[in-house]
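The complex appears here without one of its protein chains, the remainder shown in place.
Moving on, here comes chain A:
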């Protein structure tokens, strides 16, 4: 089943991805068919099955609370699409 345009647009808004009208149409169909396909998981009874969050192989561990990196502002800024001195720039957010 095709998803409605409203759902696609709402999701795109949440994901901060701008979509052209033709893309919305294609996504309604493709997302719809993928969602139909994953619905088969409803055949399974998962009562009392715990969710698997990770593989559980690594033991949680503590480390000493000390600084191990930093003081590299030029490295941090080296890929900035736009910068002013030691700052990243952003469009104006407050009037």
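Points worth noting:
In the analysis below, contacts are C-beta pairs under 8 Å (C-beta built on N, C-alpha and C of every residue); 3 or more make two chains touch, one makes a residue touch a chain; residues count from 1.
In this section, contacts and distances are computed from a predicted model.
Considering only "Fumarate reductase subunit D", "Succinate dehydrogenase iron-sulfur subunit", "NAD(P)/FAD-dependent oxidoreductase" or "Glutamyl-tRNA(Gln) amidotransferase subunit A", the record for the omitted chain gives "Glutamyl-tRNA(Gln) amidotransferase subunit A", by its UniProt protein name.
Note that of A:50, A:70 or A:85, the residue touching the chain absent from this view is A:50. Interface with the hidden chain, as seen from chain A, comprises residues 7-8, 10-12, 14-20, 23, 27, 30-31, 33-35, 37-38, 40-42, 44, 46, 49-55, 57-61, 63, 72, 75-76, 78-82, 88, 90-91, 93.
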